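Every protein chain of the complex appears in place save one, which is left out.
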Amino acid sequence: MRAHTSVRSLYSPVALVVLWELIVRIGLVDAAFLPSPTQITRAFVEIGPLMVLEQLGASLFRVFAGLFAAALVGIALGTWMARNAHVDRFFAPILGSIYSVPKSAFIPLLILWLGVGNSSTIVAVFLACLLPVVVYSFHGVQEVPRVLQWGAATLGGTRGGIIWRVYLPAASAQIFTGLRIALGFAFFLSTSAEMIASTSGLGKLIFAYGQGGNYDAMFAALAVLVAAAFAADQAFVRIRDRQLRWMPTQRANQAAA
Amino acid sequence: MIGVHEQPPVPGWGASAIGTLRRFVLSYYSLGLLFVGWEVVTQLEIIRPAFLPSLSSVLRQFFLLAEDGSLVQPISTSLYRSATGLGIAVAIGATLGLAAARSELARVIWEPLVSIGFPLPKVAVIPILILWFGIYDNSKIALVVFTCVFPVAMSVEAAVAGLPTVIQWSARSLGASRSTLLRTVVLPAALPGLMAGIRVALPLALLATFTAEMVGGGGGFGASLMYAQRLFDAPTVFVYLLLMLLFGLLADRAFLFVRRRLVGWSDQL
Partner (left out) sequence: MKITVRQLTRTFSRDGKLTTALDSVNLAVKEGEFVSIIGPSGCGKSTLLYMIAGFVPPDSGDIAVDGRIVRSPGVDRGVVFQEYALFPWLTVEQNILYPLQRRPMSDSDRRHTAQSYIELIGLGGFESRYPKELSGGMRQRVALARTLAADPDILLLDEPLGALDAQTREVLQDELLRVWQRTGKTVLMVTHDVSEAVYLSERVIVMSARPGRFVQEFKIELDRSVPRETLETSSTFTELRNKLWLAVRQEAIAAGLATQRAPA
């Protein structure tokens, strides 16, 4: 194991970037197809980091607005469906149908209804994020052990209170998984919408530069997006781990078994 | 929860027709309500037909398009791209997953790629792929491969890494050499995991194809959908949406059928 951690530190992103630079410098790859990191950085400075960050902000706003809305509605709906079989039977087919449609297909429809801009993108993100949140919330609440439910009931409290203080915490591991997947979807949908038709956002930037042939700038915008998506995912994982501190880890469970 | 991860139970040979019908109605009545409500709302012009064409007009448009054959090209193009991309992704992903599970070196190379590739919105690389491969089939196939490799590789890696040691030991004691072990034990045991990965990758393949076509053009379903939207042809837009829905459902059903044949022996089913 010790030998491998040193291999791992060798193979760090830094080394990867250096390798990338070398490959292009040597001419192994045509710089027109894959610009080197230095070219990309130069392009980034040229087009104006502030402008790029502004666009990033626009994209992030859509991502989180849609995600937040989907989280609220999704967790509520998933919990309700898990506790009420009638509600489940009503919504399940509808959700199942939405599941089968590639969510980006809704974008043209939403543009038709809401025009190009923030609202259509946010609704698209909302629709895409809703499903994983509902499904995982549903499973999470449904899997709350009977014993826990009965215990909560005997300790008294309102139904709402029990849901808030027992069911949701118990289901939180699953809910977080659903949210993490939804985060990925959110970035995917907002970028898609921005690329298809939009006046702002990183997706639009990437697409526009691509169309215009300014490939160095295109890569620069893409790099910013990748960094943002990665950072968002990492931040999410840290928040999740903090919130789930009290949980016995899977490995501990397996050892006890 | 029915209809999301698993389709509603398929009735056995002995089920009565009435029972099946009843179960069907009970499971899907909300969809029925939705369709009825849709028709009513549009017929009464509560919502303008420019925004929401009536269900009947959508169906009419569907038959129109089906008859004059304008659906054939987009459908076959998109299906070809999805299927090819998925096939390549499975081949590459399964190999990568297997390697990552069996070789420490492979895993060290693989893990950073996954942690960056996973949260990356794959659609963002469409312009790059168009740059490299042009706007037609190859860039779409490339996107499908890029998108679908991850779930397949991750599932295979988990399956192979999770293979119980006692099974491998048993095989060795029964005379299996290292290479026989791979072929007769590791691969069959990893099959359910591979199927799980493909199940996730299947809708992703369709999604990647359609999105790439919507963003970059170059024919196919997505491009036709965008074209209809630009013409404000709401009925056609809806036709395409419903068709996409249909394909998603059919693909999943077909997959489940194949999966049952291949890994019916697994106790995960």
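The first chain written gets the first letter, and so on, giving A and B; residue counts start at 1 in each chain.
Here is the rule we use: a contact is a pair of C-beta atoms (placed from the backbone, for glycine too) under 8 Å apart; a residue touches a chain by one contact, two chains touch by 3 or more.
All figures in this text were calculated on a predicted structure; none of them were measured in a lab.
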### Message
Quick check: which displayed chains does the absent chain contact?
### Response
B
### Query
Which subunit B residues would touch the chain omitted from the figure, given the whole complex?
164, 166-167, 169-175, 184-185, 188-189, 191, 263-267
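Methods note: only the chains that are shown with their structure count from here on.
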### Query
Can you name the residues of subunit B that touch subunit A in the complex?
1-5, 26-31, 34, 51, 104-105, 108-109, 112, 115-116, 118-128, 130-132, 203, 206-207, 210-211, 214-215, 222, 225-226, 228-229, 232, 234, 237-238, 240-241, 244-245, 247-249, 252
### Query
Contact residues on subunit A for subunit B in the complex?
4, 7-8, 11-13, 16, 33, 81, 88-97, 99-109, 111-113, 131, 135, 138-139, 183-184, 187-188, 190-192, 195-196, 202-203, 206-207, 209-211, 215, 218-219, 222, 225-226, 229-230, 232-233
